[in-house]
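Every protein chain but one is kept in place in this view of the complex.
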Amino acid sequence: MTTADLIGKIIQLVGGLAIFAAVIGILLLLLGRAPRRGKTVWQILGFLAPAMILLTVGLIYPAIRTTLLSFTNRNGEWNGVDNFIWMFTQPTILQTLLNTVLWVILVPTISTAVGLAYAVFIDKSRGEKVYKALVFMPMAISFVGASVIWKFVYDYRAGDRDQIGLLNQIVVWFGGDPVQWLQSSPINTFLLIIVMIWIQTGFAMVVLSAAIKAIPADQLEAAELDGTNAWQRFRNVTLPGIRGSLVVVVTTITIATLKVFDIVRTMTAGNFGSSVVANEMYTQAFRANEPGRGSALALVLFIMVLPIVVYNVRVLRQQREIR
Amino acid sequence: MSTTPTTAAVTTPGKAGKDGFDQGPSKRVRRRLTSRTASAFALIIAVIWTIPTFGLFVSSFRPAELLQSTGWWTIFQNPGFTLDNYQEVLLSASASSPQLGAYFVNSLAIAIPGTIFPIILGAMAAYVFAWIRFRGSNWLFIFVFALQIVPLQMALLPLLQLTVQLLKPIQGVIHDIIPMIPEQSYLSIWVAHTIFGLPLVIFLLHNFISEIPGDVIEAARVDGANHAQIFFRIVIPLAMPALASVAIFQFLWVWNDLLVALIFSGGTQDVAPLTQRLAELTGTRGQDWQRLTASAFVSLIVPLIVFFSLQRYFVRGLLAGSTKG
Partner (left out) sequence: MRFTQRGRRVLIPLAFAGVAGLALTGCTGDIAAQDKEDVDCAPYEEYGTFENESVSIAGTIVDTEADLMTKTWQDFAACTGIEVNYQGSQEFETQIAVQAKAGNAPDIGIVPQPGLFNTLAEGGYLKPASQAVEDHVDEFWSEDWKTYGTYDGEFYAAPLMASVKGYIWYSPSEFEEKGYEIPTTLDELKELSETIAAEGDHKPWCAGMESGEASGWPGTDWIEDFVIRQAGPDVYDQWVEHEIPFNDPAIVKAFDSAGEYLKNPDMVNGGLGDVSTIISTAFGDAGLPILDGECSLHHQASFYEGFWPEGTKVAADGDVYAFLMPPTSADAGQAVTGGGELVVAFTESDAVEAVRAYLSSDTWANKRVSLGGVISANSGLDPENAGSDILKDSVEILQNPDTVFRFDGSDLMPSAVGASSFWTGIIEWLNGKSSEDVTDTIESSWPSS
C-alpha cells in the first residue's frame, strides 16, 4: 500500500460519508418544504423510499428468483416439484430438517433465558461493564473464529495420549474414556448448538439489559415497598416491562439460527448426521452445483420462519391496540 | 433461585408503601441472600463463557508443536512462550499480500459506512413504521422483517449482476475524476452491506423507537414540527442508546464478514478486508492453523474497542433521555 493509496482510501471513506449525509439532508429538507396537500404521503415516501428501493433490489428480487429457481433442475429447466420430492425422500435431508428443528427450539430459548438471567443478576452490580464484556465477547468473534475455539474444546486424542481438548480432559479427570464428540451422532448436534448459544447469549444479554434499565425505578421501588420478593418483582414488574424486547430477541435469534451454516460447515462439514438446512443449501447450491435443490432448501427456510412472522403480527397488533 | 411466597402478590404502583416498613429487617436479609446466589450464578456464567476464549488466548502464545501435543491448561508443566504466531500474523508481508495495515484500513473503510448507512436509513424507515399510520403499514413492516430470512448466499449473484451493471460505470467515472481512487472502490461493498443489514436494523430499531413515549412526539407535533424535525430533534436523540446497540451488532457483522467482501471486491487488494488476509494465513492446505489462534485475537481488538466505547450509551438504559426532554 502506498501513501497515495492510503489517501485515496481516506478520500473514499470521508467522501462517501459526506455524500451520504448530504443526500439524506437534502431529502429531509425537501420533505419539510413539501406541498401542504398530501404532505404526509410525501413524508412517508421520502422516509421509506431509500430503504425500500435497496431492499427491493437486493433482497426481494433475489427472493423471487430463488423461489422460481427451486422448481428447476441444474440446467435451469422447469422440473416441477422434483426438488421437493428429492428433499423429502433423502434420509440425510430428513435428518437435516430434524436437526434444524432442534436448533430452532434450543438456541433461542436457552440463550434468551441465560442472557436474561445474567442481565438481571449483574444489573447495577459492581463490575457490570466487565461482566457484560465477558459474555459479549463471543459475539465479537466471527463464526469461523468461534468454531476454531470450540474445535479446540471438543478435540479428541485417542488412548493414553494427552488430551488437548478441555471437554475430553474433564472426562478423563473423572475417570472416563475420551469420546470423539464431533463424530458421535446425535450428541454432536447438541455440541454444535452449544456453540451457537455461546455466541447468541451476548446479544440477548445486551438488549435485555438495556430494556431492564428502561423500567422506571419508581415501579420497582413501589413493588419493593409492597413487600414483594425479588422473584415476584421480576415476574410482575420486570418481565411485563421487557416483553417487547423479549419478542425481538427471540425472533432475531431464531432467524439467525435458521440461517447459520458457518459453524456446521467449519466444525463437522455437515457429516456424522449433524447437518442443518442452511448448510445443506450451501452445499447443494455452491459445492454440488445444484442451484435448484439449494433454492428448494432455501424455500424451506422461508416456510420455517412463517410461524415466527405470524407471532410477530399478533404482538404488533396488540401493541397497536394498547396505544 | 429460591422463592419464598409472601402474602403480597400482585402489586401496582398505587398501592405502594402501605405496610412496607414493618418488613424491613427480614427483607434486607433476604435481599442479601438472593443477591449472593445471583452474584455466584453470574460469576459461573461469566467463567463458563470465558474459558474457551481464554484457552485460545493462552494457546496463541504457545509454539505449534506444544499446541498439538498438550492442553493449554498444562502451560505450567509444559512451559513455552512464543510471539511467533502474532509476529507471523501481524508482520508477514509479501508481494502477493501487503502488510496487515492495508487490510486494516480496508476493513475500517468498509465497516464504518457499512454500519452508518443502514443505521440511518433503517432508523428513518423504523420511525415511519412506528409513528406514522398508513394503510398496510403493519403488513409492510412484517414483510420487511421477514426478509431477514433470505439467505445471503442466494442474494449474492443477482445483486452482483446489478452492481456490475449499475455501479461499475459510476466507479469508473469516479476513478477518472480522482485517479487516486481505484476503479474497484468500496462503493459496491457498502451498498451490499447496507442492503443485507437493513431488515434486522429496521426490525430492532422499530421496537425501540416505538417505545418512545407518545406524548413527547405528540407535543412536538402540536408545536408544529414536521416529521423530519421530529425525527432529528426527538427520535434520534432519544433512541441514541438503541442506535448505539444496533450499530454495534451491525458493525460486528460487517467486520467479521468474509463472503460479501470476497464476492464484491472483484478480487483486488484495493478493497480486501482483514478477514480475507487472516483466512489466507492458514495456508493453502490449512496446515498453519496455529496462526488462527493469534489472528482470532487480532481481529477481536477493534470490535472490543467499539463495544467499550459505545457501552456507555446503553448501560444508561434505553429511555434515559426521556425524562429530561
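For clarity, chains are labelled A and B in written order, and residue numbers in each chain start from 1.
In this text, contacts are C-beta pairs under 8 Å (C-beta built on N, C-alpha and C of every residue); 3 or more make two chains touch, one makes a residue touch a chain.
Computed from a prediction, not measured in an experiment: that's the story for all the values here.
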Full-complex contact with the absent chain, from B:A42, B:L56, B:L100 or B:L187: B:L100
For subunit B, residues in touch with the removed chain: 65, 68, 90-91, 93-102, 104-105, 108, 112, 115-116, 156-157, 160-161, 163-164, 168, 232-233, 236-237, 240, 243-244, 247, 251, 258-259, 262-263, 266-269, 272, 276, 279-288, 301-302, 305-306, 309-310
Those residues of subunit A which, in the complete complex, touch the missing chain: 1-3, 5-6, 21, 25, 73-75, 156, 158-159, 180, 182-183, 265-266, 268-272, 283-284, 286-290
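We adopt the following convention: only the chains that are shown with their structure count from here on.
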Chain centre separation (subunit A, subunit B; CA means) in Å: 12
Residue ranges of subunit A in contact with subunit B within the complex: 1, 4-9, 11-13, 16-17, 20, 24, 28-29, 31-32, 39-41, 43-44, 47-48, 50-52, 54-55, 57-63, 65-66, 114, 117-118, 120-122, 125, 128-129, 131-145, 148-150, 152-153, 162-166, 169, 198, 201, 203, 206-207, 209-211, 213-214, 218-219, 221-232, 236-237, 244-245, 247-248, 251-252, 255, 258-259, 278, 281-282, 285-286, 294-295, 298, 301-302, 305, 309, 312-313, 316-317, 319-320, 323
